Every structure is written in structure tokens, then in C-alpha cells.
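Excluded from the complex is one protein chain; the other protein chains are retained at their positions.
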Amino acid sequence: MKAIPLAYSVRNLWTRRLTTALTAGGMALVVFVFAAVLMLDAGLRSALVATGQPDSILVTRRAAGTEIQSGIERSQAAIVETSPEIATGPDGAPVVSKETVVLIAQPKRDTGVATNITVRGLGETGPLLRPQVRIVEGRMFRRGTTEIVVGTSIAERFERTGIGERLRFGGREWTVVGVFDGAGSGFDSEVWGDGDQMMQAFRRNAFSTVVARLADPASFDALKARLESDPRLTLDVKRERRFYEEQSEVLSNFIRILGLTLSVIFSVGAMIGAMITMYAAVANRTAEIGALRALGFRRGAILVAFLAEALALAFVGWAVGIAAASAMTLVRISTMNWQSFAELAFSFRLTPEVVGQSFVFALAMGLAGGVLPALRAARLKIVDALRAA
Amino acid sequence: MQFLKLVLRNALRHKLRTGLTVAGLVVAILAFGLLQTVVDAWYAGAESAAPNRLVTRNAVSLTFSMPLHYREKIRAVDGVRAVGAANWFGGIYQDPKNFFPQFAIDPAPYFAMYPEYRIREDELRAFLRDRKGAVIGRKLAETHGFKLGDTIPLKGTIYPGTWPFTVRAIYDGAEAKTDTSQMFFHWDYVNETLKARAPRRADQVGVFVVQIDDPSRSAGIAQAIDRQFVNSLAETLTETEKAFQLGFVAMTEAIVVAIRIVSFVVIFIILAVMANTMAMTARERIGEYATLKALGFAPGYVARLVFGESIALALIGAALGIAATFPVSAAFGAKMGTLFPVFEVSGATIALQVACALAVGVAAAILPGRSAARIRIVDGLRAVG
Partner (left out) sequence: MSDDDSPPLISLRHVFKSYRRGGQAVPVLHDISFEVRRGDFLGLMGPSGSGKSTLLNLIAGIDKPDSGAVFVDGVDITGLGETELADWRAGAVGFIFQFYNLMPVLTAFENVELPLTLTHLPRRVRREHAEAALALVGLADRMEHYPSELSGGQQQRVAIARAIITDPKLVVADEPTGDLDRQSAEDVLALMDRLNVELGKTILMVTHDRRAADRAHAIMYLDKGELSTAGDLHERSVRDARG
């Protein structure tokens, strides 16, 4: 079947510029929302995935959903530490960090309202287990002191977190001596200090979590099985990445479900706009349709031509929408992660998947809006169409 | 009347286009209303706060506790009528998805402080008598089909172990906006169990709820309470219940702002659709407008025809959309269950829906109305042939 030249469909969009702009504009808005939601979710996930190392494990008390809910007795921590699967460092000591994790409420710079931020007291190998973290200003805290370092997101958004300033918690004053870059991970929103100091300040006897590096990442299953079946222990052992992934599940699901539901609802509006436009196009060009059929173009060719027009409309909408969405990559979101109850900053991330999915979505809108008018065009009887001239 | 008839008849000339436009409006207004209601639900906690209640928590963060003996010291502060301890329990019922708030509380002072939780006398007494008893809200009972006498087992996350509680009372809310998705049980029971299992964590309170005599003195009383504990191991921060609830909202403020923005995006989408419809319609009727002007009708009349049709469509769409908002919200609220305990369409939302629809109707008609009024009779008549 020979098709009507594509120029026919595309140039008709250009001829009715205002209508095309309005209709494509509506679609662009929908694509923008759709893409932005997917980008937000991608940003959230990548922030949390970037938080964990592929060869590290994170141990919490059994059934503790978050690090702050977890408590591990010294004796239990020691058992984990001496497990053979744990890697040893250059000094021969196991690469294990027994950590104390708490939340403190600090006022934000822009609103002055207090929000919970994560304070992490690290063991000696703590920084070693987070190779993605780099000090970008000042220096690392010294062990045995009440010095702390803050992530870039904290320094940016919270009061009293500049170098030389002090935070007050646990009955002591802690001095900020450096700012670190967590490479877009969850650590960007944390405050780090000496774990022993923090345990003393909070009068604790138990650690919150134990983070350790595996000598061989594949030995994870064996270690997990052994530790979880040990009657002396009440622990959950997870790959660090998986743990942080789970931390984001509720928020991620919420963003995705709400966002996608909204996109679908909005797309109905844009689709209706496309339908109105295409019905009008068919009505205005009835005589042309008759002429094309008289010349020998088949019904199918007419159908394809009008569908192509609707799809071209959707394509324009997609291009504008995705361009606008990509501008969102400059925006960083800072909110409380419901599961960890702590501040988390992440950004919009444009991935090839987002580009592809939004493209399909836009085309689907165009197709849904254009199919009925295109069918009407194709079903016209030649004599009726010509009579309308 | 003549004008209205003309406007409506014109709108019905192109039934398909009018129908589609109105359908689009309905969807947009409905989506807008739903989103605004979601934002309202976010603030529901703050909305139902009482001015004569304060909340005292550890100054460092809500995740730190305070010693039990603070209760008596707070009670002794001038202006305080009653104090109750409350701990966030955070247990899981079967699956984390079935989230609902659970609190271990001092039952006697607590329910006296919350008159909006309506409990039957006999049920309250049954609860007070049973240490392992629980009071649950009507919405929670309906969501999971809990009845009096049922046992609800909770898997503890903060307080390890499995905790079975027996439903002794079901409370109803005094108003539509009262949260009836909560579960309360005895603080003493949790504490004693904790003393046996993990003694070092016992006698620790999450928040104190403080009832005061005179709401106008709340700031002063709050400061007086906090002064009691300055330089102690657990310094406190006392604020009005409303401020406390707003604090939660503020933590997820980014999301609330995003939802508000998105709710207006849909209005812009439908504005584009309406503007398109009105532009097309006006363009097709150029001949008629020219004829009307030739007959002697003023340009303003022609413009009013365009505006009239646009606004009429917008209002019809708004009416249908608003009508649909109620059942859809109810269904959505039921589906969300205890995640959004209060899901009511507010008067402010409806007013906004009407306002937005009107704005769309007017905005969509501006350009077409203007060009219709300005059409030169000669040009317009020529366009017909």
C-alpha cells in the first residue's frame, strides 16, 4: 500500500500553528510531569544505591527497619567482627566499623524549621568503608575528640553547620572541622564523628549497626546463613546496598505510584485535546480526503496519514516536555525519608530509560487521541467527502 | 435570556467537540480537586490540634527519649492541668504496608485530654481494667475488620518481640477531621515488659502530652517546662500541638510543594485544550460574527458571545468535576486506608475548583473573543464564500 507523503501530515501541523502549539503544549506538560516523576525516582534510587558498596555488609538487630531503631550489644558485635569472611585491612585488623547512628533536629537555613538529620559515629575503619566520600573543605575529624564533619548537603541547607561552628547534642558541643562530598549518595545528608565519643555522650552501651567489608563478595550467603542461625545472635545481615535500597522503598513507591497515576489522569486531558484537534483537522480537510481517495490512495493510506499527523503532534509535545524536564536536573530535593525518619537530599536524574519511556508515553497519547478521528477520515465515502467541497 | 439561549445553542452545535472539551474539563477539575485534598490530608494532623495541648519532647530529636520522672516535674509547673506519657510504638501488623499509628499511653490522663476521641463508658472501663487491652479508632477497625475482643498481634521494631493486644474499645471522632486510624495501649504494660527484657531501656518516655489551663499562656508555660530540664541529660523542647504536627509536615515540605505545583499543571493543560477549542470555534464562525456586526450588533456583543460560550463550558465542566470529586475522594481515601486517615474534600478546595474553572473559561476566550470583535465585516463575509 502506497502511503501519502509524510510532508502532507507534517506540513498541515505547521499550517495550523496556533492549534498545533496549544495541543502539543498540553502534551508537553503531561510528558514533563511523567518524566519528572521518573527522574525523581531514579534520583532517589541512585542516591541510595550509591550509598552502599557492593562488597560491604550492614548488620542490624533483627526486625529493626532502620539504623536508628537497631541496637547491637558489644558481645554480638564482637562475634560479627571475628567472622572469617570479613576482610582484613593493611594493618591486619578486620575492616569492621561499629557505628552509633542517631537523629538530631536542626533548623534549616531557608525555613528555620527543625528537621531530623542523621549523625553517624564511625568506627576507625568507617571512612575506609566509604571510598566514595572525599573531604572537600577543611579536614577529617580526629578520633578521640568532639570534632565532626558534615556532608555537602547539610552544610548547604542547615544552620550552624559551617566550619568552625558548633552543634549541640548529647550534652556536649561538637565542632565542625570539615565538609565532605558523598558523591550524590545518602551520606551527603549526614554528620560524621567518632563513634566512641558519641556512645559516651549518649550513655550507650550498644552500637546501632555494624558495617564490614567482605573479603570475597560471594561469601555473603554463607556469612548470612551462619550469623542468622547463631542462637547467641539476634541479627539481620544484609548487603549494604540492599539495605539502603530497602530504606527508600516506601518513598520510592509513593513517588512512582502517585506520579504515574497523575500522569495517566493528566494524559486523558491532553489526549482529549489531541482528539479535538484531529477531529477538526479531518472536518476541515474532508474535500482533500475525497480528492486523495479519487486519485487512488486507499483508506489505509488516509488512516496512516492522519495517525502520522497525531503522532507528529505527540512528538513535538514530547520534545518540548523532555527538554523542560531535563532542566529539572539542576534541582535538588531535600525531604524526610519516611522510613529512616531522616533528611535525605537527592536530585532529578535523566536516564536513557526515562527518555525512552516518556517517548513511548507521548506516542501512546498521540495514538489514543488520533485513532478515532483517523478512522473517521478513512471511513469517509468518496462521494460524500467530495460533496462537502 | 436571549443571550444565554444563543450561547448554549451555539455550544451544542458541535456536540462532539463540546462533549470532549467538557470531558477534559471534568477530568482536570477532578484531578485538581483530588490533589488539593491530598495536600489537605497532609496537614490534617495540624488541623485537628487543640490549642490547650502542648507536646514535650527531647530537644535533640524526637528519636531520643526522656526519663519517666519528668512527668511529675512537668505536672508541677504552673498552668499545667494534666500530663500523659506517650511512646510511638512503631509495630508491624502482618505487613509493613498495613501501617497505622500505635501509641503506648498513660490511659487516664490521655483520654481526658483528647475529648474528640469519643469512647463509650463501658468500653473505656474494660480497657482500663485490661493491661493488655487496646483502644482502636473506627477507621482502623473498618479497614482490617477488627471487632471488640479481637487480638491484634504486633511485631515490634523499636520494642522487639511479638506483642498481642486485645481490642477493648473502639473510638469515634467528634469531627470528620479527627484521626480514627490510631491504636492505643497501656504504657505501663510495655514498660514492665521492657524491664524484664531490656531493663536499660525501661522508664523512658517518647513524648509528654501536656494539657494546660489557659491557651493564651502556652508560650510561657512551654518555656517554663523546658527551663526545668536545662543542662540535664535530656533537655526538652515543648511546643503547641499544632507546631509539633506542623513540624512533621515541614520535614516533607518538598513533596507537599511538588504536589501543589503539579495540581496547577493540570489546570494549564486544560487551559491549552480550552483555548484551542475556542480558537477553532471562533475561526469557523467568522462569517457569522461578520454577519452579526453587519446587522448592527456591537463588537462587544460578539466578544461576549465567545466569552459566554467559553465560561458556560467551563462552569458545566466544573460542576460535573466537583460532583465527581466527592465519590472519587471517598474511594481514594478508603483505598489509602490508614495512610491518609483523614481524607475530606474541604470547602476551600471546591472554591478553588470553581475559581480555576472560571479562570480557564475566561483566559481561553480572550484571544478568540478579541479577534472576533475586531473582525472587519468585509473580511468576515468574504471568508464564507
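In this document, chain identifiers A and B correspond to the written order of the chains, with residue numbering beginning at 1 in each.
In the analysis below, a residue touches a chain if its C-beta (ideal position, glycine included) is under 8 Å from a C-beta of that chain, and two chains touch if they have at least 3 such contacts.
Nothing here was measured: the structure is a model prediction, and the numbers come from that model.
Contacts of the undisplayed chain with the visible chains, over the whole complex, involve A. Residues of subunit A that touch the chain left out of the display are 2, 4-5, 7-8, 11-12, 14-15, 287-288, 290-299, 382-383, 386, 389.
Heads up, the rule we're going with is that only the chains that are shown with their structure count from here on.
Residues 16-17, 20-21, 23-24, 27-28, 30-31, 35, 38, 59-64, 90, 96, 155-158, 160, 200, 233, 237, 246-247, 250-255, 258-259, 262, 265-266, 268-270, 272-273, 275-277, 279-280 of subunit B are the ones that touch subunit A when the two sit in their complex.
Against subunit B, the residues of subunit A that register as touching in their complex are 18-19, 22-23, 25-26, 29-30, 32-33, 61-65, 68-69, 102-105, 111, 113-116, 169-171, 203, 205, 234, 250, 258, 262, 265-266, 268-270, 272-273, 275-277, 279-280, 333-336, 338, 341, 343.
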